[in-house]
Structure formats: structure tokens, C-alpha cells
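See structure below.
Only one protein chain is missing; all other protein chains are in place.
Right after this comes subunit A.
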Amino acid sequence: MLSLKNISKYYQAGGNKTYVLNNVSLDVDAGEFVSIMGPSGSGKSTLLNIIGMLDEPSEGYHYFMKEAVHQLKEKARSALYKEYIGFVFQAYHLIDELTVYENIETPLIYQNIKSSERKALVADMLDRFQIVGKKDLFPAQLSGGQQQLVGIARALITKPRVILADEPTGNLNSKQGEEIMELFRKLNKEDKVTIIQVTHSEKNAEYGTRIINVLDGKIDSSRNV
């Protein structure tokens, strides 16, 4: 479903190019759960951002759902990820001014889904994550784990084929982190959602079906679990 061919990302600094990603190729099939690992500054977050179309590569080919992403205009790209991709962030990135309910609802608004339908969808999601009682609270009133739960619920509300998670447990304690990872595993197994996560933790990486190690802008190794 996803294919990167000879992707590079570099910054021009004086006469030199500083490579963040250097000639990376990667294929991900539907239903995979990929963990990307690597030290700080190795380029793993940039890789994830390029997969999520939030960032553009300097060179290379990028196919997603059989579309040549590198040829698409900004608008078409945004329409593409809007439909198929959900994002989960380390810092949750909930909108502080919106309640739990409204945060989850927001992506639906941007997909022009009718109000009554939105209500039903959000209610289902709240049920599924057992946060109905928290729906009128603001992010600041929740614990980190709960916030990340809302972040995941928000990512799932549009029924994406892919979830991209950038260190989703990075700000959580280990128990909360385990819960989130269990949730990911369940989503992957039961709902057939493709998951690509960036993580620092060996333990969390083991939840995936494949582990990719990135080092100095290159894929160092890749192994199936």
C-alpha cells in the first residue's frame, strides 16, 4: 500500500548538503505493524512525516494507495492523507480550547460529515474507548494517558487505513504506555489498521510485526518479529 523509492531529504547549509534521509527505500503492506527505531537525529521522525505527507522529500518517489504522491499538488496530497491516514503524536497535540468530544469530532467536520452522523460516530468512539464520562472535559483536565487515548480516538474517527504514531508513549509512564501499545496491537489485529510507529523503546517496538532501524539517515536493518 505504501512504497518509498530512493527517498532523500537534505538541507543546504553553505555549500554542503546535510542529509537527514539518504536514499531510503521502504515498502509497507496493508495490515503491517511497523516499528521504526533509531537514535535521536537519525531521521526516523522525518521518515514518518514524509510517509504522512506532512513533509516533502528532496528527492525520490513516493507511492501511496497506488498514487504517485511526489507528483501530487498540495491540495490533492492533503485530500489523500485526510482520507486514509490518522496521526498520533508524542505530545498528544490536542486542541486546548476544545473538549474531548469536540477534539474527536474535529476531523469529521473537515470531511464535511453531517452533524447527526458526527454525533453517532463520536458517541461510538467514546464508548469504545470508555471515555464517555470525560467527553466534556478539556485536555488540561486529563492525565497524559487519557490525553493520548483521546488522541488515538481522534486519529481513528475517520476510519483511516494507516495510523502514523510518533513516539506515542514517549510522555507516558510505563503502565499507560503498555495500555496504548495493547490498544495498537488490537487495532492492528482486529481492525486490520496498518500502523507505523516511531519509538525509542525496544519493548514497545516488539509489539510490531516488523522493526526497522534507522541510522544516520539510512535504513540500517529491518527484521520481522
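Definition applied: a residue touches a chain if its C-beta (ideal position, glycine included) is under 8 Å from a C-beta of that chain, and two chains touch if they have at least 3 such contacts; residues count from 1.
Throughout what follows, contacts and distances are computed from a predicted model.
> For the chain not present in this complex, what protein name does its UniProt entry give, out of "Iron uptake protein", "ABC transporter permease", "Ferredoxin" or "Multiple resistance and pH homeostasis protein D"?
Listed in its UniProt record, the absent chain's protein name reads "ABC transporter permease".
> Of the residues A:95, A:132 or A:225, I need the one that contacts the missing chain.
Missing-chain contact among the listed residues: A:95.
> Looking at the full complex, which residue from A:1, A:54 or A:137 touches the chain that isn't shown here?
That would be A:54, which touches the missing chain.
> Among A:82, A:161, A:185 or A:200, exactly one should touch the missing chain; which is it?
Among A:82, A:161, A:185 or A:200, only A:82 touches the chain that is not shown.
> By the contact definition given up top, give the residues of subunit A that touch the hidden chain.
The list for subunit A reads 45, 49, 52, 54-55, 75, 78, 81-82, 87, 89, 91, 93-98, 102, 106-107, 109-111, 154, 158.
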